[in-house]
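Of the protein chains in this complex, all but one are displayed in their positions.
After this line comes chain A, so read on.
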């Protein structure tokens, strides 16, 4: 008990990752448009943080910004701060970034088959990170790689080392990706929809594996998904993202039992339940995510929100701490809003 308390206090003091007022802008028709628009986020050591949102909500861009992966492909502008162990990564050169990538911060992507090079063996792609960051010999890297594959639950790892990605099943491919990502024992793992491209049964296995590895290795995880089911099982806290902004932030249980933002409520209502009458139509959120060039003036969600009023359309809503540790970006909960609904 005491120890746990102590741990908690320690972790509260030193977050692994702290994102402060991050904006990520891309040039569209000669104008800089924000794909991420003022995100604040803190990840404690060992914590699994979920980011939920529809496609186009900016969750992937935000996570890639942490490693500055977009810098190579397109013109991109960052504002704000990304503090990893108190160092602002946005101030770093790409050369400095390379020492962190795959070493202290790793990523696993959505589609394992396309995320692995089809013409290189598992061995070549896995050993590479170890040789690069740990500065160890080929033989040592090989030994460590086999250990990694074994830990990740790949049967007959020696055999797997010699294989090409297309010779493995989707689940095995994603396990190899995870092995590559965790080979150098990173402090932070960014999992960008790691289960989206997989079969439902395999999804379960991969989620279980991630949870297990989190307990074993103690790295923090930024888990990006649109699968609310996965979030509820895995994450300690959840951030709901919409059009580049975090609209609601709470501990997982709190968010699922007391959702505040109309968007969160909408998302939760969309989860099909087996108990629900079969022929009943599933509720959906009307409309779709507007493009970057059509972001509404006030609250970003106002075009699709059935509770939006004049104020929502004119002025961006403030971030309100509804209950301790539970924040929401909505006029409804602001001072002078409909106070009686707070905490419902």
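A few notes on this one:
Definition applied: contacts are C-beta pairs under 8 Å (C-beta built on N, C-alpha and C of every residue); 3 or more make two chains touch, one makes a residue touch a chain; residues count from 1.
Note that contacts and distances are computed from a predicted model.
When the unshown chain is looked up in UniProt, the name that turns up among "Fe-S cluster assembly protein SufD", "NAD(P) transhydrogenase subunit beta", "Peptide/nickel transport system ATP-binding protein" or "ABC transporter permease" is "ABC transporter permease". Interface note for the absent chain: among A:54, A:79, A:128 or A:185, the touching residue is A:128.
Which of A:21, A:99 or A:159 touches the hidden chain is settled by the complete complex: it is A:99. Within the complete assembly, A:116 is the residue of A:25, A:48 or A:116 that touches the hidden chain. Mapped onto chain A, the footprint of the missing chain covers residues 67, 69, 72-73, 97-103, 106-107, 109, 111, 114-120, 128-129, 132-133, 164, 166-167, 177, 180.
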